[in-house]
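In what follows, a structure is listed as structure tokens, so that the remarks can point back to it.
Left out: one protein chain. Kept in place: all the others.
Coming up: subunit A.
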Amino acid sequence: MPKRLAYSLSDEVLEHVFSFIQSDKDRNVVSAVCKSWYEIERWCRRKIFVGNCYAVSPKMVIRRFPQVRSIELKGKPHFADFNLVPDGWGGYVLPWITEMAGAYPWLDEIRLKRMVVTDESLELIAKSFKDFKVLVLASCEGFSTDGLAAIAASCKNLRELDLRESEVDDSSVHWLSHFPETYTSMVSLNISCLGSGEVSFSALECLVSRCPNLRSLKLNRAVPLDKTANILRLAPQLVEFSTCTYSAELRSDVFSNLAGAFSNCKELRSLSGFWDVVPDYLPAIYSVCSRLTSLNLSCATIHSPDLIKLVSHCPSLQRLLVLDYIEDSGLEALASNCKDLQELRVFPSDPFDVEPNASLTEQGLVAVSLGCPKLQSVLYFCRRMSNAALVTIAQNCPNLTRFRLCIIEPNTADYLTGEPFDVGFGAIVEHCKDLIRLSLSGLLTDCVFEYIGKYAKKLEMLSVAFAGDSDLGLHHVLSGCESLRKLEIRDCPFGDKALLTNAAKLETMRSLLMSSCSVSFEACKLLSQKMPRLNVEVIGERGPPDSRPKNCTVDKLYIYRSVAGPRFDMPPFVWTKDEDLALRLSP
């Protein structure tokens, strides 16, 4: 066989082979093999993920990948969830939609996270993409029910509308009624973030009854019990459901109606919502509990005894979100009943009270680590912790991939020894070799960062607050954590040296955000000059950084790699080395 035939495959064959390669990482590797593979691959890539909307421009994406069907974009950094990024910082999706409207007429999926989405953007989506199927707006803001009405009215093949945790303005439009009578394609609808005025029940019931493929339905808070039962009866095929049980005294007719409705739902695997739930109504869901794999009770103010009863009915549980009302006793019950548990999140019911209002300590987490061998992901808010507990948890759960601990009071020490938690977190990173996400809290010195730099080789995201003694801490992390992509730091004494020494590292990461640390404006300017492919943004709430004394530290610093160059949609309180700065500031 001639060498040429043996070593070259036709484009069609290659394209067919590439169609089996879904992950972005693999696709990127494929495209780097040779020029012809790069060409073939770029024409057949259908899905794009952009982790930072300012890292690349829409034009560049379109130029390289002309036939994209699905795009995912992320805007603001994670700390924006906690009001650490001022309003107006950026993350606007309209420029992307505008470009894609022209270039990708067959775009059918848009997933956005922490972006500013206006009604204009939604209207443009509704009008431009004929076969639009999936819209996910996670933690977004800037739009109203007017925009939703446009989507409902125009997107005949819409399968998924998910507004999880977004802020939606109520324009008093009954947007659900804008879905035409002929519309029947809904598979997944999440409107749990909407206020009480924004959903009409009759329209909702009508919609649910004519969508036979509906699998996931997450309603908002203001759905009373009798309506919940009606909806369940209309959609017994649901796999995921979010409900609200309106606070009211137990009425046996309402209860039995609800219990009957739930018992019809043989496919139900995930329940959430439960705002204002009255414990007396909880037994109405017992018929589905044995099949439940995911339960989100983080909005339910029910207490330990009721939680224990509930959890003991759910042996198949893989994922539990709950308030600290569950207490150590509840977590012990969880540990003995739910052997398949993979993810646990415990939120504080009263985060700002100095005194604990629930008996939840490190013991609860230790119990779960002992009883649940498949535990992989932990988010735990508590008021006390010990190194001994952390070491035990680390030894019990070497398969942890995500460990986020929030000891509520900053700088809290080990309650048994008075020591910092360096050893405890050190044990976590040493034993849990697959750890990809870590959040630290409590009293911590530079030592913990030494451990992290030494052991956390697969760590991709690290969150640090009120920790460390000096630049050495930051240096350990930047020089040691090979897989680090996102680093967010607040209120730590990290400054110029570590940053400038590890400047090159920053180009290998998605982003670094530092809030209330000790980085000077001079260092920011220097970094900006040295590293043209980094955007260095100084976010200053107290006036332009030039006007303040030379040794003054910056409020917030956001550094991210970008091939798009500086952005031009910045508000006045964001400074970059943009040369137009002088022009912008002049009257």
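Simple rule for what comes next: a contact is a pair of C-beta atoms (placed from the backbone, for glycine too) under 8 Å apart; a residue touches a chain by one contact, two chains touch by 3 or more; residues count from 1.
Assume contacts and distances are computed from a predicted model.
Missing from the rendering is one chain, named in UniProt as "Auxin-responsive protein" (options: "Auxin-responsive protein", "TECT1 protein", "BHLH domain-containing protein" or "Guanine nucleotide-binding protein subunit gamma").
One of A:19, A:157, A:202 or A:529 touches the chain omitted from the figure, and that residue is A:202. Considering A:93, A:107, A:191 or A:299, the position touching the chain not shown turns out to be A:299 (whole complex). Of A:293, A:411 or A:501, it is A:411 that touches the chain left out of the display. Considering the complete assembly, subunit A touches the hidden chain via residues 79, 81-84, 139, 165, 167, 174, 193, 196-197, 200-202, 222, 224, 246, 248, 275-276, 298-299, 301, 347-354, 381, 406, 408, 410-411, 439, 463, 465-466, 490-491, 493, 515-518, 548-550, 552-553, 555.
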